[in-house]
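What you see is part of a larger complex, with each chain still in position.
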Amino acid sequence: MKILIWPGSLRQGSLNRKLARAIDAKLFERGVETDHINFRDYDMPLYDGDIEADQGLPAATTALAEKISNCDGLVLVTPEYNFGVPGPVKNAIDWMSRIKPYPTTGKTCFLASAAPGLVGGGRGLIALRPTLSFMGAWLVPDSFSLAQAGQAFGEDGGLVSEDIDNMLDGMLDQFLAAAESLKLS
Amino acid sequence: MKILIWPGSLRQGSLNRKLARAIDAKLFERGVETDHINFRDYDMPLYDGDIEADQGLPAATTALAEKISNCDGLVLVTPEYNFGVPGPVKNAIDWMSRIKPYPTTGKTCFLASAAPGLVGGGRGLIALRPTLSFMGAWLVPDSFSLAQAGQAFGEDGGLVSEDIDNMLDGMLDQFLAAAESLKLS
């Protein structure tokens, strides 16, 4: 099992990058191999069909797509921007959608978000579902939205609330079991 | 393998009921046991928390929930009403959401729709996804929206377009394989 962790924020101090690290630690504890990217290493131009026609796909697009193709499951940890998917995340997905079959096809995908406010980024994850489903991903039914995330992490990077930590554990177990099963289907 | 087929239209001559029959025939050919309900047999009042407090869940709710609990996969074939989920379908789901764990939890679910127009009911299926995901269902990434459905069926009830028929076959194979795999996870 190899799980790709994609934090959807470019800002280095992002709460979503913190949450991605906490998830990474939990997967490591379970003996799962992770590939945890820094989204900033995959800089792409804004999608433009003329660029694609002239120059083909950007190297960052094919590199990210290959990472996704090679994993057994994907964890996308992404903020909500203005009730929707962050532009940079959608832009990367739009570029990758030019590759057939889609790199996401058949991949089990777990969605998570963190935000300072009460809603925790959940509306952005809802907005992301139709796109990833269209691109062939099996989305874990539950997603994890961490509200008031500014106060949610301890010094060791873990979640301070035991209840919330247990909830995340349960979702990750469900994710890993499904990724294992769907790999064979 | 036992697959529940739930046509979401109450109207007996509905194109969605026709599509449900076509899907049923395809599952039968594959040797899959189907349980194909008439939604009209599951008449529930409009959801009202006071009715629930006074009288508990309606018999139709527990009957439909039990059907879902007992199946290995669910095919929901439903029209789109006004860019959204039909009121009767949502009402049945809302009643069933009062049962914990949700009857839909862990069930693999394939969404289909039929409509006379060009769009084929696809916007209603998109609107349904967040609700069924919240209620624990594994949604097949692809969904099947049959446009111009008034002209789509032959005398034997099958789809006249070979291309569209093959597309549906591929989706059903994917659905059955996943339902089998996820049952074990």
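Chains: A and B, in written order; residue numbering restarts at 1 for each.
One rule holds in what follows: a contact is a pair of C-beta atoms (placed from the backbone, for glycine too) under 8 Å apart; a residue touches a chain by one contact, two chains touch by 3 or more.
Values in this document were obtained by computation on a predicted structure and should not be read as measured data.
J.: In total, how many copies belong to the whole complex of which 2 are placed?
T.: If we count every copy in the full complex rather than just the 2 shown, we get 4.
We take it that only the chains that are shown with their structure count from here on.
J.: Compute the distance, rounded to whole Å, between the mean C-alpha positions of chain A and chain B.
T.: So the centre of chain A lies 29 Å away from the centre of chain B.
J.: Can you name the residues of chain B that touch chain A in the complex?
T.: Interface residues on chain B, with respect to chain A: 105, 126, 129-130, 132-139, 141-143, 177-178, 180-182, 184-185.
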